[in-house]
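Every protein chain of the complex appears in place save one, which is left out.
Going in written order, the chains are labelled A, B and C, and every chain counts its residues from 1.
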Amino acid sequence: MSYDQGIEVRETPPASGPLSFRMKITSDPRLLPVVRSTVAEFAAIWGFEAEQCRKITLAVDEALSNVMRHAYKNRSDREIELNCQANADCLEFSFVDHGESADPARFCSQPLDDASLSGRGTHLIRQIMDEVCYQRQFGRNRLSLRKYLPGAKGKG
Amino acid sequence: MSYDQGIEVRETPPASGPLSFRMKITSDPRLLPVVRSTVAEFAAIWGFEAEQCRKITLAVDEALSNVMRHAYKNRSDREIELNCQANADCLEFSFVDHGESADPARFCSQPLDDASLSGRGTHLIRQIMDEVCYQRQFGRNRLSLRKYLPGAKGKG
Amino acid sequence: MTTATREQTGSTIVDVTGDIDMGTSPGLRKTLLESLKRSPRLVVNMRDVRYVDSSGIASLVEVLKEARNTQKKLILFGLNKAVQEVLQLTRLTRIFEIRETEEEALQA
Partner (left out) sequence: MTTATREQTGSTIVDVTGDIDMGTSPGLRKTLLESLKRSPRLVVNMRDVRYVDSSGIASLVEVLKEARNTQKKLILFGLNKAVQEVLQLTRLTRIFEIRETEEEALQA
């Protein structure tokens, strides 16, 4: 019996401050629901309301889908790194891949019109997230998305 | 408009075969619900029924909690690696940490009796999972859990 | 995502369950386009659709176009909040015929 140990454990003060984790996934669309679950819960524990959690999840899913579809041309065996960081005023997600570079001029280049069969992913990302930044560096693509908590200073 | 591109994308054959991803988290209990969401969905997409998904999630949560509590002595800034792999007949989870080594003699060493205030985590893990393996190597701890799909050969 | 198809008084009803995303929307597109070939009215039950992304939306738009091109009808019903939000974000709430219940969809 370890009664004392039990007591000690339960009186540990709760952690506070920023929170982060990283996922390395293969570029396989079957993992999209898994990442969505992860992101939805991460947004929820950080205080976002249900509707915002759903939207943040959608934006992350669209960004990941774009890496799979465009950067990796639907090859499902490549590596994607997803960094998730929760700061006092915002959530940050960054995606790193080693696929083809993107032409940022194509982001949001198609109007959101009834007829089109593609081109909505980047619009959704821009509408939902507060900051979107794409960089090509050292043969890697890095997309960073930031979403401020309601009422946060950085929000513009 | 990129009609052709749209068509091409949607006719990509679905991926099949094993599926895997990795998480690197800090040893912060605030991340436990995030990992639970991840694992519950991973088990669900791999065909486990809802009750089994909940139990697998519980086992993973108990294993992670043990690393935080025992290997890292409740320090919340250490690294834990969680590898998740889905094979044809089973799910595998492995946990790697750089904390204190475990004494396997203590696993399941307390009887499951009404009165005790600790000692249930390892029982839950053993009851739920089909294979449990702990190794200390090169200053790292590695715990591997395996759960077979109902009716899988390896199960026994 | 899974689909099941039923026939009812001149309509084909497709019950869709699960998430519609880049991985599953090709299957949905195929099922809906095939159903549309065999029926003048295609009714899609979205009650158990938990999630839809832009590739799912694109599949639905494509089926709608095909319905219009062939003088057929596409009606969606049972959209939960998540699905409605995506249609709003993509400004597509008005191009689809959307009903709340199966009864309303069958009468539309």
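Keep this in mind: a residue touches a chain if its C-beta (ideal position, glycine included) is under 8 Å from a C-beta of that chain, and two chains touch if they have at least 3 such contacts.
For clarity, every value in this text was computed on a predicted model and none was experimentally measured.
Looking at B:R22, B:K55 or B:K147, the residue that reaches the missing chain in the full complex is B:K55.
Residue-wise, the contact with the chain that is not shown comes from B:S65, picked out of B:S20, B:S65, B:Q85 or B:Q135. Although one chain is hidden here, its contacts on chain B can still be listed: residues 29-30, 32-33, 36, 51, 54-55, 58, 61-62, 65, 68-69, 112, 114-118, 120-121, 123-124, 127-128.
FYI, only the chains that are shown with their structure count from here on.
Centroid distances built from C-alpha atoms place C farthest away from chain A.
Annotation: 36 Å between the Cα-based centres of chain B and chain C. Rounded to a whole number, the gap between the C-alpha centres of chain A and chain B is 22 angstrom. Counting partner chains per residue, chain C has residues 22-24, 55, 58, 62 touching two or more of them. For chain B, residues that reach two or more other chains under the stated contact definition are 6, 9, 12, 14-15.
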